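For reference, the structure is listed below as structure tokens.
Only one protein chain is missing; all other protein chains are in place.
What follows is chain A.
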Amino acid sequence: MSYCKQEGKDRIIFVTKEDHEAPSNAELIADDPNDPYEEHGLILPNGDVNWNCPCLGGMASGPCGSQFKEAFSCFHYSKEEVKGSECIDHFRDMQECMQRYPELYPQDDETDSSSQEAESRSALPTEKDSTAATSTAEAAVSADGTSPTDEQTAS
């Protein structure tokens, strides 16, 4: 049973698990998907990529930012059956650039849950295939995700 006590202006309520079992009747205002002020995820309402998404870490803003943007844009708008298959040159450029900065883009293939989420959130089929394009993209994004040096904490 929950009970309540008052200490001056502060009220304290203790609740048991049962007390909180019933669904809440507190009303929350529905979110407007077209709210211009809201922070957006990886994909903006108009379908573009949000380069400023915290989930990308510093990928779009680093020294290889422009290569990354080109490669990822190509991938995002790709309508091929094997998505991004025509973007292989962009990804190669990006990889070359990243190899020049091993400190910033550690060359490991560790896949991170956040990178996979980033991929899935962009409404792409999550393919764990072996195409160079996607694996590089995943590696690149995950390299950022796990990179101890590239991550900026807190949104």
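In the analysis below, a residue touches a chain if its C-beta (ideal position, glycine included) is under 8 Å from a C-beta of that chain, and two chains touch if they have at least 3 such contacts; residues count from 1.
Here is the rule we use: contacts and distances are computed from a predicted model.
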Key: Per UniProt, the name of the complex member that is left out, chosen from "Apoptosis-inducing factor 1, mitochondrial", "BolA-like protein 1", "holo-[acyl-carrier-protein] synthase" or "Phosphoglycerate mutase"   = "Apoptosis-inducing factor 1, mitochondrial"
Ask   = In terms of residues, what is the contact footprint of the unshown chain on chain A?
value = 2, 7-17, 19-20, 22-29, 31, 36-39, 41-42, 51-56, 58, 60-63, 65-66, 69, 101, 103-104, 113-114, 117-118, 121, 146, 148-155
